[in-house]
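Here the complex is missing one protein chain, while the rest keep their positions.
Showing chain A:
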Amino acid sequence: MKNRSLLLKILSAVLVFGAWEVAGRIPVSYAFPTFLESMSSLLRMTLDGSIFVAYAETLKPLIVGVAISTVLGIGLGLWIGLSEKFEWLFSPIFIVMQAAPLAALIPLLVMAYGIGLTSKVFVVCIMAMPVIVLNTSGAVRNTPESLKEMGRSFMAKDHHVLLKIIIPAASPVIFSGLRLGVSAGFIGAILAELKITPTGVGDIISYSRSIADYPSMYAAIFSIILLAVLFLNLLEKIENILFEGNDRGYVTD
């Protein structure tokens, strides 16, 4: 069973990359390189180290932003889920944040915080935080009443109910919010580099496009997608370690 699902994953990868190779060879567009060209570009950038220099720049706002969004987002989400007053106060902010077209807000952020790291971290947070907050608060509010009642009937103190019942019960939805939030954070990090100042991976993408080095452009895009997938897998591993009973299998790995 385990082998078979691995086989299916490899088959799916071969199909996608094969289609990419074929589309690149036709070619569907002058600006669309083949899979092999892109991979050789990626290999070249890896060997000369330029991809690592780029990621050192890109990962700064990404990691800071995702870390802030995770800690603050889960904290606020728990609070909003537990307190009705707090929900009225803060929930609208995150709903507006989630609905706002971010690209249109970037000029405002640049005016307020300049073109440095601060603005980029803001972009990542605006992308990542709302879904984390809203998922966490929704999950907390939907804790089964009978589980809380069970806790109280066995004389649980309030912090026991929170730590041993509410948070584990909410954890699958909190983690699905984290997965969505982290993916959005990746989008935010690249968007910031394309829209604010071209640095890191965003710089490789826009520079290679401007000199028509399409294989490098696609290699950069491919690498960021790969990184995002690996990160989501890591997140799932963390979830399975923290909350053993949640493990019913997801499709991301």
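Criterion: contacts are C-beta pairs under 8 Å (C-beta built on N, C-alpha and C of every residue); 3 or more make two chains touch, one makes a residue touch a chain; residues count from 1.
Keep this in mind: contacts and distances are computed from a predicted model.
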Name of the absent chain as recorded in UniProt (options "NapH/MauN family ferredoxin-type protein", "Cytochrome c oxidase subunit 2A", "Nitrate ABC transporter ATP-binding protein" or "Universal stress protein"): "Nitrate ABC transporter ATP-binding protein"
Option from A:47, A:155 or A:241 whose C-beta touches the chain left out: A:155
Residues of chain A (touch criterion as defined above) contacting the omitted chain: 144, 146-147, 149-157, 160, 164-165, 168-169, 171, 243-246
